[in-house]
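Up next is chain A:
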Amino acid sequence: MKKLVYAMAMLFGLSLLSGCGKSISDQSVLKNIRQSKTITWAVEGDKKLFSLIDIRDDHEKGFDIDMAKAITKEILGPKGQAQFTLATAQSRIPLLKNGNVDAVIATLTITPERAKIISFSKSYFQAGKSLLVPKGSPVKKVSDLNGKTVIGIVGDNSVEIIKKVAPRAKVVAMQDYGQAVSALKSHQGDALTSDNGILYGIAAQNPEELEVTGGTFTKEPYGIAVNLNQAPFHRAINRAIDKLHRNGEYNRLIKKWFGQVPGFNYKEMYYK
Partner candidate 1 sequence: MINIFNHFGNQLLDGFGWTLLASFLALVFSLLFGILLALLEVVPAKFANQVGRTYVEIFRNIPLLIIVMFFYLIVPKYFVQLDGFSAGTIGLFLYTSAFIAEIIRSGIQAVSNGQMEGARSTGMTYQQALQHIILPQALKIVIPPLGNQFVSLIKDSSILAFVAGFDLMYQANAIASVTFDTINSYLVIGVLYLLITMPLSYYMQYLEKRLA
Partner candidate 2 sequence: MSMVEFHDVQKYYGKFHALHDINLKIDKGETVVLIGPSGSGKSTLIRTINRLESIQGGKLIVNNQDLSNPKTDSNRLRQDVGMVFQHFNLYKNKNVLENIMLAPRIVSHLPEEENKKQALDLLKMVGLEDKAQNMPAQISGGQKQRVAIARSLAMRPKLLLFDEPTSALDPEMIDDVLQVIKKVTSASEMTSLIVTHEMGFAKEVANRVIFMDEGQIVEDDESALFYKKPQTMRAQQFLSKIISH
């Protein structure tokens, strides 16, 4: 018993300590990146179209990656370097809060809860939740999910949303998209829910077996996240997005990445 108390006390001590290490995020990120000429971005590695590691050259490729590069150049000038750190849906925010990265561009939906602990740029992509199902599935729309099992991703807000739109659906959260897709193919769930852009990417990789269905049932504006109290850096990112919108670079990237996706009306995504 004495040992148990001792062990608990140590754990409590640890948890107190963890509350103290906030100092990294107090320094000015904008100043630091101007000095180092580098912005470190948290990105994902498993999302075709947005950010997928190309195993041929080990580089991340996708819309998020190109946006990060373009924004880096806007802020730091043509010599500016974008550096990428791989994150999962689960680790992308902790990485930012711990100061491991300067900003997150990782299909991150702007939500009020998240906005309490991190600061979002203006939205750079208008996504919406949709459903990925095996071809020929009886699931056609979100209300068909009641009584069925839906696969989501840990750390993705789709889990909460399904609970609202189809309360009688059972939700199982998988660790990453690779596992989630395997689970869907192994009939561990009737549908996989996530943002339409991501799902189209997956469907494009599995054209024989999987398809996106039912349109979008939420609005998921993606934002770039920086730490709170980094107002100068935050403003710089917003200005950069504006600039890309106006000079046509943004629409060019939309077309580059989404122009070929079957079933996806990429022109709706254009900045007008």
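Keep this in mind: a contact is a pair of C-beta atoms (placed from the backbone, for glycine too) under 8 Å apart; a residue touches a chain by one contact, two chains touch by 3 or more; residues count from 1.
For anyone wondering why these and not others, all candidates are chains of the complex that A comes from, given by their letters.
Computed from a predicted structure; not experimentally measured.
Touch between chain A and the candidates 1 or 2 in this complex is found for 1 only. Those residues of chain A whose C-beta lies close enough to touch candidate 1 in the complex are 3-4, 7-8, 11-12, 14-15, 18, 89-90, 93-94, 97, 113-114, 117, 151, 154-156, 159-160, 172-175, 179, 182-183, 185-188.
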